[in-house]
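If you scroll down you'll find the structure; I have some questions about it.
Here the complex is missing a single protein chain, while all its other protein chains stay put.
Right, chain A next:
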Amino acid sequence: MKGIYIKSGLISLALLLTPPGVLSAVKQKLIKPENLEALPNGYGYLLIDVDVAGIAPSFSYVKVKSSKKNPRKKKKVKYSKNGTHVVTLKHSENGLYALPMPAGTYQITQINAPFFDLPYKLDTSTKNEWRFKIEAGKTNFAGHLSIKKERSTRYLDVNLINRFATEKERLENTLQQLLSLAPLAHGVGVRDDFAQALAEKESSR
């Protein structure tokens, strides 16, 4: 009996300490590109190359209302009232995954990668490289998300890498049907003129 009290006590404490956004978090699961449904108006696809390991990794994101603030300066960034979304990354295999989302800029705020009794959590809410943007009617490639399998007790390797050029050929070859309906766009959340410069050159040839 004593054990049960302790357990419930701990859970109560955890509930009291949990930020309100997390309690109301909407849970989502990434979808394989071949299983995607047609986009509603005002929506685009988030496309992400997932290479994760671990027991039950996930990431949380929020919509950024004002993208003018520089998160690295740790100034207040306004997030959408819709609150936090949690995307589970527990998949049978790594590779390309997508998620239909309303157009806008988003901030990945936290990566969770628990490992047995080690509750790995990485706060990414102030890092601008953890942003992505969704253009309506497009397949927005946000990059390569990796959570390394090998880790130490105090840290793990987590990255969202801007790999538009590296992956462009593969995406165009493997996602022909999807891209014919929703063309490929560069979905990183920081200013990056490369895709535009590349496209300009294509059209001017």
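We take it that a residue touches a chain if its C-beta (ideal position, glycine included) is under 8 Å from a C-beta of that chain, and two chains touch if they have at least 3 such contacts; residues count from 1.
Just so it is clear, contacts and distances are computed from a predicted model.
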Omitted chain (choose from "TAT-variant-translocated molybdopterin oxidoreductase", "Aspartyl/glutamyl-tRNA(Asn/Gln) amidotransferase subunit C", "S9 family peptidase" or "Sugar ABC transporter ATP-binding protein") - UniProt protein name: "S9 family peptidase"
Where the unshown chain meets chain A, residue by residue: 49, 51, 53, 70, 72, 115-116, 122, 128-129, 144, 146, 148-168, 170, 190-194, 197-198, 201-202, 205
